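One protein chain is absent from this view; the other protein chains keep their places.
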Amino acid sequence: MKINGVEIEDTFAEAFNLYFARILITGITKRYAYEAAREATGYGTSLIGCTAEAGIEKYLSTNETFDGRHGYVIQIYTSKKNIEKELINRIGQCILTAPGTRVFNYLNSEEKVQAGYKLKYFGDGYEKEVEIFGRKCISIPIMFGEFIVEKEFGIKKGVAGGNFIIIARSQSSALLAGEVAVEAIKNVEGVITPFPSGLCASGSKVGSRYKFLKASTNEKYCPTLKDIIPDSKVKDANAAIEIVINGMDIESVKKAMKVGIIAATKVDGVIRISAGNYEGKLGNIKISLHELFE
Amino acid sequence: MKINGVEIEDTFAEAFNLYFARILITGITKRYAYEAAREATGYGTSLIGCTAEAGIEKYLSTNETFDGRHGYVIQIYTSKKNIEKELINRIGQCILTAPGTRVFNYLNSEEKVQAGYKLKYFGDGYEKEVEIFGRKCISIPIMFGEFIVEKEFGIKKGVAGGNFIIIARSQSSALLAGEVAVEAIKNVEGVITPFPSGLCASGSKVGSRYKFLKASTNEKYCPTLKDIIPDSKVKDANAAIEIVINGMDIESVKKAMKVGIIAATKVDGVIRISAGNYEGKLGNIKISLHELFE
Amino acid sequence: MKINGVEIEDTFAEAFNLYFARILITGITKRYAYEAAREATGYGTSLIGCTAEAGIEKYLSTNETFDGRHGYVIQIYTSKKNIEKELINRIGQCILTAPGTRVFNYLNSEEKVQAGYKLKYFGDGYEKEVEIFGRKCISIPIMFGEFIVEKEFGIKKGVAGGNFIIIARSQSSALLAGEVAVEAIKNVEGVITPFPSGLCASGSKVGSRYKFLKASTNEKYCPTLKDIIPDSKVKDANAAIEIVINGMDIESVKKAMKVGIIAATKVDGVIRISAGNYEGKLGNIKISLHELFE
Partner (left out) sequence: MKINGVEIEDTFAEAFNLYFARILITGITKRYAYEAAREATGYGTSLIGCTAEAGIEKYLSTNETFDGRHGYVIQIYTSKKNIEKELINRIGQCILTAPGTRVFNYLNSEEKVQAGYKLKYFGDGYEKEVEIFGRKCISIPIMFGEFIVEKEFGIKKGVAGGNFIIIARSQSSALLAGEVAVEAIKNVEGVITPFPSGLCASGSKVGSRYKFLKASTNEKYCPTLKDIIPDSKVKDANAAIEIVINGMDIESVKKAMKVGIIAATKVDGVIRISAGNYEGKLGNIKISLHELFE
């Protein structure tokens, strides 16, 4: 199959379920809301070495937020067991501490964690339960004024590890294709690309020759090894880059993969699109590249 | 004491020792180096709820880096016990994964951790030890090409928790004074301001009425409580903001506090400068505000 | 009248008609589209000393542009006599020269100028007329590839000089109120704020004691003169800032003034909202502040 003249391999992305929260951060100005969102989603690329996979999903204008201020919607993925603590830490350390922010739940779900409620103890007895913008919140007095956080946050089973791999003639083409793919994915509701700039330059395989290591370099996709790896997938290439996508459900991840692949294939020097899969060792969700375009 | 007409309280900042690493990230373009630095220092405001306190110290131009590319120097503070693992995780998850980055040690110190050396296993046997730009490095083949990381990283005892508090007539003045103070501090060698935008809007005290909580809101500095807290320090104010500074040594922290305070006092609506201290419960380093100006 | 506790003066903004074009610039990436839009609208604050009043109206995502790329909509205001030449120069110098851009008309109007058609001569005979994305365009071969520009651009009589003045207790409050007002105005369809950061720090009056000068400082609003100007309008203030708004019609300008004023009044330290008017010397459109809130 070819899209815009670029070969789409007949393969699939191997994804898996992970719990997530979806949070709205609002700020006095766009900039202060952004900085809080950025800090709260940092050091959050992959559960291999981070406590969560996190990213900014989208900006909401002053017409679109609950409180008429500028907002950023972020998503945080981790295990069900850890998600409440993760929210308490990321909100408490990175958003509560930013000047003028408020934090609201942005996910409808029966399942909830009490992250806001438990943050209230920071108020040391001066906190109050308030209803504001029609939402049940905690108000905590702080140096800058008052911090508002919703009591409960919805959590749900989402999809992690959606992905595709851009194989290119040059690093320049891989980089540009990666950038335009990530930019196109930003238009898709409900997804994040948790890696730096949305790009994973070091896509991995599950396992390693070293027993203690869960993940290691995916040598078949490494251009500098193409002459020594017999079944190298990049014999004709000089660079590859992986886009990893987490989303609220399979549909949003599929849509993101599709628009990202289309955008990438428009960049000159892109040779082929592949995807990362691990014989079921990583997850039980298979997303066929070809089926995206049916 | 007054600086630019603003009262400097006769008090001191209570700081403490913490181990740190100082790391140079270089990239193909300034933007890709920045995004890696940003991700690697995210979710890193305070050890109260983060695994490290981290921040970008400064930009290095193509004339100033080891490899003639654009660079950002970052600092990562945590306990001595945890620092090797913290570096492995933050480098491995946030910099190795970013396209085209290299990572070098940027701290001269006898004490070293083997963060680069241990990251090599990601190469799954294809990694190599190389000497490049006169430095002992590991080269790991990845999808985008080759990732270079220095074998050993210096670590040292640094200073965390340097701080001052800006007390202002309005939130507007507190915000602007905070911004110019943080910008001025960026000119000081060897320091970071780990909070979002460099500002801590929710400066805390040690302890709480709740036994399980190590830190809680510093009610004496909360403007919305000024009428009910008898010894409120902000009776005449409507906003306060704390600037927290970590640095390589006491001298750099002091210098940063001084230039930050001077910058803040030039902003109209700033009433007073104070500092956070906790009767020795937090740390054993006392930095007197008045002595900064002697 | 008070909004959010801030006095709205019973006065009006004096605006006037000016011709304008509305142009869509698309780019390979968001960044390259933005840089072209920025350059093309630079040096375009006021016809007093610039050849046009220009600004970026809004960003269009890849779902919203004619060609599925990232876009910025800009507006350029000048006299009817000069507008064709102004478009030829700003497009030819600032957008044609940027890598990978395309330029489309984004204004429905019977009246048109042949800006694209006249730019074609740059092609030196190698240019072609093409129909692309359903639009009549010129394709000009350039070093980077091919430059696409629509043949005709709609022009129309718009409104320039919509405005309001924020009067504040401190420069900090004036700045922050200005920033949030401009950010709120960005959500309004059809308008631009042509001054740097959207803010005019030196709002002027028509005329001057010097015969050769069309406009001069509006001394009644200058805080440093409040003690020597008997009818100073800022006796109780320390800073004022004017937001100037140009728009496609009176309705869009009114809407922008309203949302901007509401946003500004939420910032602490803002004392009063006024507006610039000049006894009919500047224009014949009067926009009453009070009527905005009826």
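When the chains are written out, they are named A, B and C in that same order, and each has its own residue count from 1.
Keep this in mind: contacts are C-beta pairs under 8 Å (C-beta built on N, C-alpha and C of every residue); 3 or more make two chains touch, one makes a residue touch a chain.
On a predicted model such as this, the values are computed, not experimentally measured, just so you know.
When the omitted chain is restored, the residue from C:C94, C:V188, C:M257 or C:I271 that touches it is C:C94. Set against the missing chain, the residues C:T11, C:T26, C:N105 or C:N218 yield one that touches it, C:N218. Counting over the whole complex, chain A has residues 168-173, 175-177, 238-239, 267-269 touching the chain that is not drawn. Contact between chain B and the unshown chain involves residues 28-30, 61-63, 70, 176, 179-180, 183-184, 186-187, 259, 263, 267.
Although one chain is hidden here, its contacts on chain C can still be listed: residues 28, 31-32, 35-36, 38-46, 48-51, 54, 88-90, 92-101, 121-126, 140-147, 165, 171, 174-175, 178, 195-197, 199-205, 208-210, 212-213, 215-219, 221-225, 238-242.
By our rule, only the chains that are shown with their structure count from here on.
If the chains shown are joined wherever they touch, the resulting network links each chain directly to all the rest.
For the touching copies chain A and chain B, the fraction of interface residue numbers used by both exceeds half; the interface is of the same-residue type.
Centre-to-centre, using mean CA coordinates, chain A is 36 Å away from chain C.
Once the centre of each chain is set as its mean CA position, chain A and chain B turn out to be 25 Å apart. Counting partners per residue, chain A has 28 as the residues that reach two or more other chains.
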